[in-house]
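All protein chains of the complex are present and in place, except for one that has been dropped.
Every chain is named by a letter (A, B, C and D) in the order it is written, and numbering of its residues begins at 1.
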Amino acid sequence: GDSAPPTGSNALSGTIQIDGSSTVFPVTQAVAEEFRKEQPGVQVNVAVSGTGGGFKRFTVGETDISNASRPIKGSEAEAAAANGVEFIEMRVGTDGLSVMVNNDNDFVDCLTVEELNEIWKPGSTINNWQDVRAGFPDQRLRLYGPDTDSGTFDYFTEEVNGEVQVSRADYTASGDDNVLVQGIAGDRGALGYFGYAYYQENKDNLKVVAIDDGDGCVLPEPSTIEDGSYKPLSRPLFIYVNRKSLERPEVKAFLTFYMDHGYQLTGEEGYVPVDPSVYAANKAEAGL
Amino acid sequence: MQLSRNRKRGALQGRIVHWLFFACAAMSVITTFGIVASLLRESLGFFGEIPVWEFLFGTTWSPILKDAEGNRHYGVLPLVSGTLLVASIAAAVAVPAGLAIAIYLSEYAPDKVRRLIKPILEVLAGIPTVVYGYFALTFVTPLLRSIPIQVFREDLIVYNALSAGLVMGLMIIPMVSSLSEDAMVAVPRSLRHAAYALGGTRLEVSLRIVVPAAFSGIVASFILAFSRAIGETMLVTIAAGATPRLTFNPIESIQTMTAFIVQLAHGETPHGSLEYNTIFAVGLLLFAFTLGMNVLGHFLVRRFREEY
Amino acid sequence: MTTTEATATDTTLSVTGLDMYYGSFRALRDINLEVTRNSVTALIGPSGSGKSTLLRCFNRMNDLIPGARVEGQVLFNGEDIYHPSIDPTEIRLRVGMVFQKPNPFPKSIYDNVAFGLRINGFRGNMDEAVERSLRRAALWDEVKDRLKASGLTLSGGQQQRLCIARAVAVQPDVILMDEPASALDPISTLAIEDLMRELSRDYTIVVVTHNMQQAARVSDWTAFMTMGEDRAGYLVEVGDTHQIFTNPRDERTEGYITGRFG
Amino acid sequence: MTTTEATATDTTLSVTGLDMYYGSFRALRDINLEVTRNSVTALIGPSGSGKSTLLRCFNRMNDLIPGARVEGQVLFNGEDIYHPSIDPTEIRLRVGMVFQKPNPFPKSIYDNVAFGLRINGFRGNMDEAVERSLRRAALWDEVKDRLKASGLTLSGGQQQRLCIARAVAVQPDVILMDEPASALDPISTLAIEDLMRELSRDYTIVVVTHNMQQAARVSDWTAFMTMGEDRAGYLVEVGDTHQIFTNPRDERTEGYITGRFG
Partner (left out) sequence: MARAEITALLNPRLAVRKRIGTVAYVIFIAAILIGLAGLASLLLRVLWQGAPWLSLHFLTDYPSRFAEQAGMKSAIFGTVWIMGLTGLFTVPVGVGAAVYLEEYAPKNWFTRIVEVNISNLAGVPSIVYGLLGLAVFVQILALGRTVVAGALTMSLLVMPIVIIASREAIRAVPSTYREASYGLGATKFQTVKDVVLPHALPGIMTGTILAMSRAIGEAAPMIAISALVFLTFIPTDPLDEFTVMPVQIYNWVRDPRPEFHGLAAAGIIVLLAVLLSMNAVAIYIRNRTQKRSEE
């Protein structure tokens, strides 16, 4: 697109309401921040009510765009239809959940999904690495994970424990990923998980663990996440756009900008962008 | 004289003004009703599904996270224990320190020193609690972890009740010291003189005469400070963790009632859901807790005022 | 200027050239006075003449007032109580004090009396000591059934006797009393006056009073104070009470006693 | 009991069978009194006899004390001031008051005097009115150059005259004064006394005083009050000041005036 500063007639105004997933939030925030340099008259409000919470507002028409770290559910789509809200789904990237241990941990390189499940399933009593796998040393195991009130938690529990929000409870939970980083970095026996983006930020302080879903150990890397070989802990990121809002020039401009810079900004925020063609396809579908 | 006065209008105006002022005062009562009513309204849905006794006496709190059978648990005791744990650590810091400061200021300090120190301590009370949270998380916890003891070096995690409690103690010191000092200053000088005239030292007069005479006021200051600690929110949200856990081990990460409310209010749980309404149930409990303590504290303050 | 007729050995307190300041304000000027052992000495004089101030010099209570300062000498049994080596708490143990308004501690009657003994490490039979002091203060019969009751439940006159019992308990040599009956009704006042006379057999008593009749009734010696233009109090005349009241040497004394001035 | 010799038309205030209560305590008993127009009436009597209380009955200031209650009648120019249809603020506008301690508002001298006029919707020339009042109170010459200065910067005597100017400004019929000079030095006191005599040409003045000489000097009429065993104050005797001071009819009056009692 053109990124010339607005002059006279093409200076836009208005407010764009965005809500939804905290995982997608950094990308949308980055887009909004960059977009503001082009169109300082447009007010972009980005809230974080979670994917579900965001859809709740989106499907009644309160918001223009909804950030989502999963596809919309049937029930949510029905609610939208009932309220006369038509929408477009736009894929913007992929997130890989990363499993982390302390830098000084020299015995763990790879864990199987079953082992993760043994550790994280509700009622699990594994508190020592030697109970995880024969051959691991006698080292106290302490767990770190995101806040129960987050999309990351939902996603991890669904994939590892088989049902959303099912997990053992006695781990150090934090909505503040920094605490997880610090906790794991400061605790020899730590094991934890969080978004790939935060691992990217703290590569030097933490050690990432490869995951074996039956097809061998795979490390989360842009290539493995994008091609889906990093299983099962990679997930798609979307934004949903209300078709009616698309009639407004400022929303149009914003989405155009999103798709034009999505590839770069998604990467900058630590996620794995989708193929540039997907952004182009999104644009085409929205008629931009 | 060219005085003019519409008496009728004056009287009417007087009545209107009276009622306006009355309405202002009544606002406070309305606020209380508003608090109770809105908390009750929102938590009624919750108590419709979860029996009150299960809420009050259950020992597992996992309103979002499900167990192996896919059930959630709504026993608030872990939040209560977390709250009391942090508040107790705070009290363990603030009560002795605050009392010692109060004794010093009321019995020992020359006027100049008192006038210098009191405003400085008041600054402590005026610092926003986010700042204390920041301080606990980024300074006190690392400081504790640098203590070369196994417990601190190895077992103390970033979020823990200990540093939150210690810093909260620092925060409520001025509350204890200034209310206690008020109570001690109110003890008649004549009692001190009588004790000095019997050969008492300053310490004996302070501890055996002044402190006992001001006792209910001092206790009231403890209660009010403890109540403040229970209701404190940002500090624990930032520094004490988000792990509801029925424990009294200070080096563990825990979650307080207040931090839970912030977590959900700030998080992704959809409004209106059962999970979401838990915050009003917890809020109601918190309100009841602090209300009880405040009533007791103010009752004691009044009692000691009436004593002399 | 002093006119005590007692011999030196009979003197409990002896004041020489005493000046006393509150900050820069001189409240007492060149006081010279001897207080005779086992007698009652009354300090009289107009309000503000420094009677209370002088009394508090005798047990160093003025030390508690910031900025208060003493020059000159106060000897207690021959010892200079303002000597740097002297601990004021020790002086106060041996020179007791009773105040204008009854001020029992908000503790039980028993604990009020026991307080001074306890802090001073009394190792004898406490019950006995408490009873003896209460008897000494003519209060025992009235309170023996409720020793655990708060001292504040007593009437004003009883409270004042409790304060006397409290002062007596540690067996001081001197008891200072600052208008001890001025807050009391006439009947309680008489009881306190009787008590003073009774106590003076064993104790040296210095009493400040505004009541001429009272001074005449209870005291053996009377000292009259007044103040100068600079508001500094000074001693006009000291002497045998009878003489002072019937035949004062100084006309200011006479003026005060006959109510013409002050 | 009343012994005013004035005729009915000369009467500004007329009190009949007045009882006054603070809650359940009766402070005044059966007061009967007539106050003569354009004269000074002094209320004298021992402390606590209800002089201030009676004075405050004349402009309903007692209404402001919770629990205060009046029985009986007070007529002001023939009108019952306690009649339900009467607005107390109107009474106070016409019956002004000067208090024991000078109490100028912490405002400028000008604003102090203008206060009463402003709140009562005065529409004339304010500067003139202020000057007239200050002259009336014999204060104009001393303050005319600093009308904007705070009333609190004046000396005590000036402050009291300012308060009189403030009261005079709204042109009341009666001015009540409760020991207006008792907080002042002798010279200011004389100035106030002169002022009272001067004002009585145009105003009716009722003044409470403890100072017999003052009452004798300034008043035309004197009322003597005392109190009974139940502490209720009552009126003993009212009459021409000269007569009361030289030849009181009641021996209680005589006892008080000669200083034998009270």
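One rule holds in what follows: a contact is a pair of C-beta atoms (placed from the backbone, for glycine too) under 8 Å apart; a residue touches a chain by one contact, two chains touch by 3 or more.
Predicted, not measured: the structure shown is a model, and the values here were computed from it.
> Can you work out which residue in C:Ile31, C:Ile44 or C:Leu117 touches the chain that's missing from view?
C:Leu117
> In the complete complex, which positions of chain B touch the hidden chain?
Residues 10, 13-14, 17-18, 20-29, 31-32, 34-35, 38-39, 41-42, 96-98, 100-101, 103-104, 108, 117, 119-124, 126-135, 137-139, 167, 170, 173-174, 177, 199, 201-204, 224, 227-228, 230-234, 237-238, 258, 261-262, 265-266, 279-280, 283, 286-287, 290-291, 293-295, 297-298 of chain B touch the chain that is not shown.
> Mind listing the chain A residues that contact the chain we can't see here?
These residues of chain A touch the chain that is not shown: 19, 25-26, 29-30, 32-33, 36, 43-49, 175-178, 180-181, 198, 201-202, 269.
> For review purposes, identify every residue of chain C that touches the missing chain, sorted by number.
Residues in contact with the chain left out: 87, 89-90, 93, 117, 119-124, 128-129, 132, 170-171, 202.
Note that in this section only the chains that are shown with their structure count from here on.
> I'd like the Å distance between the centres of chain C and chain D, where a centre is the mean of that chain's Cα atoms.
47
> Where the centres are mean C-alpha positions, what is the separation of chain A from chain C, in Å?
85
> What are the residues of chain D that contact at least two other chains?
Not one residue in chain D touches at least two other chains.
> Would you give the residues of chain B that are in contact with at least 2 other chains, written as numbers and ranges?
Residues: none.
> Please output the residues of chain B touching chain A within their complex, sorted ascending.
Where chain B meets chain A, its residues are 60, 62, 64-68, 70, 137, 145, 154, 157-159, 238, 241-245, 253, 263-264, 266-271.
> Write out the stretch or stretches of chain C touching chain B in their complex.
59, 61, 64, 66, 89-90, 92-93, 96-97, 99, 101, 103-107, 115-116, 119-120, 163, 166-167, 170
> Across the complex, what residues on chain B touch chain D?
By the definition above, chain B touches chain D via 1-5, 7, 10-11.
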